[in-house]
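Of the protein chains in this complex, one is absent; all others appear in place.
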Amino acid sequence: MGYPAAVLARFDAPPNAGAVAPGPGTVLRGQAGGTGEGVSVAFEFRVADGRIVAGAFRAFGCPYTIAACSLVAERLAGREARALAEFKPLGLADELELPAARRGRLLTIEDALRSCWRAWDNKGLAASNVSRSDP
Amino acid sequence: MGYPAAVLARFDAPPNAGAVAPGPGTVLRGQAGGTGEGVSVAFEFRVADGRIVAGAFRAFGCPYTIAACSLVAERLAGREARALAEFKPLGLADELELPAARRGRLLTIEDALRSCWRAWDNKGLAASNVSRSDP
Amino acid sequence: MTATLYMDYAASTPVDPAVAKAMADVLAGEAGTGNPAATHWAGQAAGQVVEQARVRVAALIGASPGEIVFTSGATEADNLAVIGAARFRRQLGRHIVTTLIEHPAVLESCRALEAEGFEVSYLPPDNQGILAAELVAAALRPDTILVSVAHVNNELGVVQPVAAIGEVCRRHGALLHVDAAQSAGRLPVDVRAQCIDLLALSAHKMYGPKGVGALFLDRERCRRVEPLFHGGGQERGLRPGTLPTHQLAGLGVAAELALQRLDSDVPAILALRERLEQGLLQVPGVQLNGHVTQRSCHIVNVSVDGVEGESLRCGLRDIALSSGSACAAESGEPSPVLRTLGRPDHVAQASLRFSLGRTSTMADVEASVAAFTATVARLRALAPA
Partner (left out) sequence: MTATLYMDYAASTPVDPAVAKAMADVLAGEAGTGNPAATHWAGQAAGQVVEQARVRVAALIGASPGEIVFTSGATEADNLAVIGAARFRRQLGRHIVTTLIEHPAVLESCRALEAEGFEVSYLPPDNQGILAAELVAAALRPDTILVSVAHVNNELGVVQPVAAIGEVCRRHGALLHVDAAQSAGRLPVDVRAQCIDLLALSAHKMYGPKGVGALFLDRERCRRVEPLFHGGGQERGLRPGTLPTHQLAGLGVAAELALQRLDSDVPAILALRERLEQGLLQVPGVQLNGHVTQRSCHIVNVSVDGVEGESLRCGLRDIALSSGSACAAESGEPSPVLRTLGRPDHVAQASLRFSLGRTSTMADVEASVAAFTATVARLRALAPA
């Protein structure tokens, strides 16, 4: 099975799988896809002081999907919350040596991130204790 | 090459090949076939006192043809001269394990024997010193 | 997991050492050098090896040596049977009956025949993968010339009621072709008792070499088929090309061994399969595909709920197994065979075929069950709620 080593490593022991550890700030959740489509991904991000302090994922999907989710959760940690709106998972395609036919999976991940962002947006409007940068 | 052992033995060192040894009596010669037909056989028989005392052959043909000629020359030795008219080489087909498609070769041999017989017949009419049975 | 496990005997088997030895012996000697079509000593030595192989292959299936035509494998033999018989009998009718779950060698042959003006009925098996003889009987028409059914399905392992189908065909006058690639050497095959007119087999499914197989043609009911290609007239003109002496020696020894070992291999493999099946089905949400009992000793095919198929296979990548036929492997497409059985696509997609063989061990089975159980649990835990 011709998966790149980087994909296999994340698939076998995916960093950031599961839930974010408890801590200060807000936990945002977002989901996209469905098992009927062959790919379903869910993210959790803990945001404190306008920054993503931790990310975690769950995924039902191919090894590329699992590796990509793991990588996305990792890459977003430390960024400003608005990255949830702006991050382009398609930019990871080369790093993951993703076959062209699989690029759709990254769009599903993007959808899930956007759904986290909308959660943040809603929360931001509701809770003034959270500082946020412009959307 | 699936030739029967008996055929191969006669092919490799054919008894009675060549010419009959000099001696008393009359030498009859007969020929049939032609190299253009793929088979050409010639016999010599020395006849003395109405009996065939020696036979020899020459042949251009397949190993079955050579073996058959050798066998015919051998079988006719000791018989009455009229055997040249009566002998049926086809009777050797089984002994030689001759494929059906090759039976024609035995007919060519028969033709050559008949031609010896005609020579005898002619000689017989010409030379009264030779005793002969009824044709 | 670090050690690798081979659980893909339905895709191909290791070559038996006795087979490899027979092949090496031929390759090293004059029988290996001579062209079996040549009439000289070297050709004759080769020809004897070829004819001995013919005798052995015939014995495995209860045929006569003269009814065996050697091919490059079951794919070619299936094509020669289906396309060759159809083209040869075109004047008698243009209707062919087969099933939806045949191997591509048969299915694609049928599709090619459709393009030539033949009509093909693809019969659906029941949801356990079995094709009832009655279904065949109902599908036969006055212009049906050929029925083609695999004895053992390569994905499910289900065993079709070939003898009953054969009787139906005999009554009707249609020829029955049986793809025995998975069954030859794995369960008893008897072309006479089972009313089989054409039969394809492949050496590499029975511990023989890849790239060689045979087609049986019943001497009375199907003397000739139209060849797929043309040349020097070998194999009665039905299959030209220099005969691969060492390959045939291997096929012959494999066939002989298969016959000798059938009585001991089958129960041994069955015992492994039972433990494997029980271990796999113990995991919740795992379903057996194919008939529970009408199944060859060597195949267990399961579908797994709640995990994605490709990740399941990747998680078990140290185990050589298949998600269907090796040919269609890794396309990611759900198996058409499982679709036909009515499995939803996402379930069909998470399906695995474990297949066992003569050199499988209980330790292999236990390790497979353990790896399967752990991987399914891990992937399910990873999935969104």
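Going by the order they are written in, the chains are A, B and C; count residues from 1 in each one.
Here is the rule we use: contacts are C-beta pairs under 8 Å (C-beta built on N, C-alpha and C of every residue); 3 or more make two chains touch, one makes a residue touch a chain.
It should be emphasised that the depicted structure is a prediction, and the values quoted were computed from it without experimental measurement.
Colleague: Out of C:Gly185, C:Pro244, C:Gly290 or C:Gly309, which touches the unshown chain?
Modeller: In the complete complex, the chain left out is touched by residue C:Pro244.
Colleague: Considering the entire assembly, which residues of chain B contact the chain that has been omitted?
Modeller: For chain B, the residues touching the absent chain are 1, 3, 8, 11, 14, 17-18, 31, 35-36, 38-42, 58-63, 65-66.
Colleague: Touching the absent chain: which residues on chain C qualify?
Modeller: On the side of chain C, residues 4, 6, 8, 11-15, 17, 20, 23-24, 27-28, 30, 32-35, 37-43, 72-76, 78-80, 83, 103-105, 108-109, 111-112, 202, 204, 209-212, 228-234, 240-247, 317-322, 325-330 touch the unshown chain.
To be clear about the criterion, only the chains that are shown with their structure count from here on.
Colleague: Suppose each chain is reduced to the average of its Cα coordinates; what separation in Å results between chain A and chain B?
Modeller: 103
Colleague: Using mean CA coordinates as chain centres, what's the gap between chain B and chain C in Å?
Modeller: Chain B and chain C have C-alpha centres separated by 62 Å.
Colleague: Going by the contact rule already set, what residues in chain A reach two or more other chains?
Modeller: Correct list: empty.
Colleague: Scan chain C for residues touching two or more other chains and write them down.
Modeller: none
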